[in-house]
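Here the complex is missing one protein chain, while the rest keep their positions.
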Amino acid sequence: MAINFASDNWAGAHPAIGESLMEHSVGFASAYATSELDRRVEKRFCEIFEREVAVFFVGTGTAANSLSMALLNRPGGVIFTHSEAHMREDEGGAPEFLTGGGRTHGVSGALGRMGPKALDEAIRLFPAEFVHSGQPMAVSITQATEIGTVYSLDEIAAIAEVCRAHGLPLHMDGARFANALVSLNTTPAEMTWKRGLDLVSFGATKNGCWCAEAIVVMDPAKARDLAFIRKRAAHLFSKSRFIAAQFEAYFRDDLWLKNAARANSMAARLAERISRSETARLAWQPQANELFAIIKKPTAQSLSEKGVFFYPWKVPHDAELALRADEELYRFVTSFATTVEDVDNVGEMLRD
Amino acid sequence: MAINFASDNWAGAHPAIGESLMEHSVGFASAYATSELDRRVEKRFCEIFEREVAVFFVGTGTAANSLSMALLNRPGGVIFTHSEAHMREDEGGAPEFLTGGGRTHGVSGALGRMGPKALDEAIRLFPAEFVHSGQPMAVSITQATEIGTVYSLDEIAAIAEVCRAHGLPLHMDGARFANALVSLNTTPAEMTWKRGLDLVSFGATKNGCWCAEAIVVMDPAKARDLAFIRKRAAHLFSKSRFIAAQFEAYFRDDLWLKNAARANSMAARLAERISRSETARLAWQPQANELFAIIKKPTAQSLSEKGVFFYPWKVPHDAELALRADEELYRFVTSFATTVEDVDNVGEMLRD
Amino acid sequence: MAINFASDNWAGAHPAIGESLMEHSVGFASAYATSELDRRVEKRFCEIFEREVAVFFVGTGTAANSLSMALLNRPGGVIFTHSEAHMREDEGGAPEFLTGGGRTHGVSGALGRMGPKALDEAIRLFPAEFVHSGQPMAVSITQATEIGTVYSLDEIAAIAEVCRAHGLPLHMDGARFANALVSLNTTPAEMTWKRGLDLVSFGATKNGCWCAEAIVVMDPAKARDLAFIRKRAAHLFSKSRFIAAQFEAYFRDDLWLKNAARANSMAARLAERISRSETARLAWQPQANELFAIIKKPTAQSLSEKGVFFYPWKVPHDAELALRADEELYRFVTSFATTVEDVDNVGEMLRD
Partner (left out) sequence: MAINFASDNWAGAHPAIGESLMEHSVGFASAYATSELDRRVEKRFCEIFEREVAVFFVGTGTAANSLSMALLNRPGGVIFTHSEAHMREDEGGAPEFLTGGGRTHGVSGALGRMGPKALDEAIRLFPAEFVHSGQPMAVSITQATEIGTVYSLDEIAAIAEVCRAHGLPLHMDGARFANALVSLNTTPAEMTWKRGLDLVSFGATKNGCWCAEAIVVMDPAKARDLAFIRKRAAHLFSKSRFIAAQFEAYFRDDLWLKNAARANSMAARLAERISRSETARLAWQPQANELFAIIKKPTAQSLSEKGVFFYPWKVPHDAELALRADEELYRFVTSFATTVEDVDNVGEMLRD
């Protein structure tokens, strides 16, 4: 028996996604994001975001983030992210490479979230026209964050306020957009442009698709160059309809929200199990589909041996966690494919 | 009724590809090209190429070409391709961008093929250590070519000979690798490393997959950096198994060869129809799945109106075609999905 | 005895330039292009161009050209130049590298000059929004050209007209700006913005300085990012005053015009000598400080042996020159340092 809490990208695909792909595999359609299906799905995005948006499909979350930054590029440009953001730590230098040398500047903040004050101070380290430091070019927040927490709508608005004051665009790394949305019980419009967001990496891969990510630009007038940016980075699919087909199924009958709700509730259920356990405790309360627990190493070892997949995690800089010598921090990720049995099995193992 | 001769990437996907994807959509697998399925398919490539090769999956042919060039990158580097190669004319600057400013140098040659003499002369335009010109870094041939012809094995060997003399690696843009292979009735080993090839963009998307391309490096010892190059360009899929799953079906029961054979034979059938027609004639003999015909404009117009999709094409620099004022050059592309009826219908239309 | 017709950058520096450097070597001044002297020289440029311009000093002509292009950069961008322009053939890939993968597209034209019609046709090869080709980003003309000819004011205006029609900025590679200016007997304003030019690589190194180039942007509002572009490319000098000091002397008492006049007149004198010779003939009439002659190889050989430095040159694509088997094309470059004796000595040698 094997139980996957290693990552939501270890999960496969939801059957509805596969069926949509099969359905659209027959017949021919014009290539390179020009098919009717592409158009139709782009419109669906507009409905979902309650405004005219520009939509660009890509195949990886790293591409969505990096090409978003390329759109916002400025010479000597600096991107402000949380100091442990995915863009900064886990994308192998792609944002830097695909912006031709842009840099990230890490902003610290508790529980994976930058605060507006820390952001403002960080931006002020780069005085206007002081070429030696480079110039601010964008701010990016991760929603849900790398450590399973979520920015509230007010927190997003406060960040956006700082951006506006400095004339900087605000991007959201939404690799787990749906998980955050469901967690906040809000709408895409409320969580983005109504709070001052300019563009979003809208991830669907981790939430049940095979390979479906989209860059959603709130003001289409500012998006024009992105078509060239995407092509130039070799991220324009010829049979783009197969990305579109995934999104079509993803949005149909609220599949995306249901998948995210399932993943979040499984994390909550696991949190509850851990709270009751004596061999493990929560590092902080999960708000989406990632849970972080402090576990005695032998217990964790035993879990692994029983076929549970999960990762040790480095303690975030800003976390005030008191780990004992025999303890370590671990991450558990749930997904649309996580079952009640998976959670309860682990709960049982932890109880023993 | 609509008949697609516009492009092989307007075709959908072969049912067997979809089935393999469905089959591998359940269960979990480790991400980022580390799953058992990834490993198994990589081994399959080794069998097919009859040697240990390094394999890197990517999502687009442009990525396969551009990242191949990034692996071969030299400062001030110049890539020698046919003057009308896809890399040079149709990839939106991706090879240049993803090599950080590498350049292509076009080499002319009849029927879409560079000759060894012209290549040698082109390379000699860049004297060793003359920094003002930059330095040669790679040679790339397209097999099958952009205009539906095929390099013979001897022609490939002759090109490789020139490369060796200048210390340059030789790359093959194999977006239509299978079509060329079938046309030559040879093996991958014979068409590549046994003739001196160093690496191949191995395309499967145009031949019945949804999105499946691989960079195949003949000497794995030279491929190490490609893992970082791919990640840095945001081309590493998290659910990489879904590329692997396509290739698994693609190679099973020689599906890839059958698909290519079908496409090629449909092009040959269409060629035969056109030869017998009085309103159209072949620009040159097709050798793979692209056919170029000279057609009277009103005839072409009528074909379009009847629902046939195909593109006008600019006359290649090196083609010695005598077009009359009322004629134009057109391209017809066949694929695994082209039917005898499609071909015969067009044949009928041209006869009238 | 050695006579330099190899290049104007083999010449040293005019004494007045050295004296200015000596004069400004004492005392201290704020660094990084912020000193009073920098400011003063920038103002001098405004006077000379008869308008408010933005001025950025750099150390090489290649930097001036490449950073100009970086300012105009567009994703997938294509720069239109004469097919034998310096930017395209002799800058080691710097424009491509410093624009992060921009490409040049060569436009042919007789006597080193693009014509407006050929330019227009070239631009039309890149249909709007067709991402596969990339997008036009700039046009660059060389004045004086690589082969010693000069665009007339009307020709510049005609080029600018095409640029305007396509919404493209127009750049001038003015490595030999002064030579062209003197040749046309006009003013900087007339030769640039009054004819529709947007920015100029204003070269002084070849005309008697040690290392003094400037990017002059006609509309300062569009120049802001150039400060960051220059710094990011490591082209901002700390002791920038020493570039400024060269320009101060360069403009004082019309030194720059006198130097150029000298160089041009020496080329004219040499042309006259060659016209009268029986062993050599002009390939075309020189208009600035470069002269191209067709010479019998033994004659050229003999010249070399007598200590005259000059280069063989490949015959331009568009030149209609009928060379005999024993002839070759050679380039002779004059400079502020060329003497009447140098010219007459060579004249003598050619007569024998």
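Chains: A, B and C, in written order; residue numbering restarts at 1 for each.
Here is the rule we use: a residue touches a chain if its C-beta (ideal position, glycine included) is under 8 Å from a C-beta of that chain, and two chains touch if they have at least 3 such contacts.
Everything quoted here is computed from the prediction, not taken from an experiment.
Residue C:237 is the one among C:126, C:177, C:193 or C:237 that touches the chain missing from this view. Touching the missing chain, out of A:51, A:103, A:166 or A:306, is residue A:103. Where chain B meets the chain that is not shown, the touching residues are 32, 70, 74-76, 100-101, 129, 131-132, 134-135, 225, 227-232, 236. Chain C meets the missing chain through residues 2, 4, 6-7, 9-15, 17-18, 21-22, 24-32, 58-63, 65-67, 91-94, 97-98, 100, 205-206, 210-211, 228, 231-239, 242, 309, 337.
The chain not shown here touches chain A at positions 75-78, 89-93, 96-103, 131-134.
To be clear about the criterion, only the chains that are shown with their structure count from here on.
Distance between chain A and chain C, defined via averaged C-alpha coordinates, is recorded as 50 Å.
Chain centres here are Cα means. That of chain B falls 41 Å from that of chain C. Chain A and chain B have CA centres that are 35 Å apart. In chain C, the positions touching at least two other chains are 75-76, 100-101, 131-132, 134.
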